[in-house]
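As you look at this complex, bear in mind that one protein chain is not there, while each of the others sits in place.
Coming up: chain A.
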Amino acid sequence: MASEAGEGSTAGMDDYETLISTTDVELLKKAWRNEKAAPEILRFETSLIQRIRGQIQLMEENIEEFAGSGIDPLTVSLYQMDLDRTQYLFRSYLRIRLQKIEKYMFHISKNPEVQSRLSEQEKGFARRCADDMERHLEESVLSKLPDNYQDTVKQSIISEESDMRFSWF
């Protein structure tokens, strides 16, 4: 059931053998490691995530069938372990990205290049985050300040310049 990687999705792999034999799970693991290590949000792996999602769904259905059809419980539990591991990577990848979006929500809303790295759902999430935060700040604090002091961005402790440089390591 190990699906092979699509040709376009593994940039930098010159070895043809490596290219055709890398499983999606290994690609997901690589994307997960990169996302964990990078201080800024990286490009969303749309096709990889779509494939993995499909495989996870397929596997979940299979396990249900197995459990019903009397295949021995050892095999079922091993398949379940493999599924759990894959799901962990998948969820962790998405959660790390969401954490970064929450952290940099204002930067993202001002920066179309960064926005282009998000998936459609993530873009929606980022927009809702920023809107909610703005409304919250408005209602609880800013509306009570004098007129010139009501701008969210100006009051924000998020610096206008990108301070990404110094978290490079």
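To be clear about the criterion, a residue touches a chain if its C-beta (ideal position, glycine included) is under 8 Å from a C-beta of that chain, and two chains touch if they have at least 3 such contacts; residues count from 1.
Simple rule for what comes next: contacts and distances are computed from a predicted model.
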From "Succinate dehydrogenase assembly factor 2, mitochondrial", "Spermatogenesis-defective protein 39 homolog", "DNA replication complex GINS protein PSF2" or "GPI transamidase subunit PIG-U", the hidden chain's UniProt protein name: "DNA replication complex GINS protein PSF2"
Residues in chain A touching the chain absent from view: 1-2, 23-26, 29, 32-33, 36-37, 52, 55-56, 59, 74-75, 77-79, 81-83, 85-88, 91-93, 95-96, 99, 161, 166-167, 169
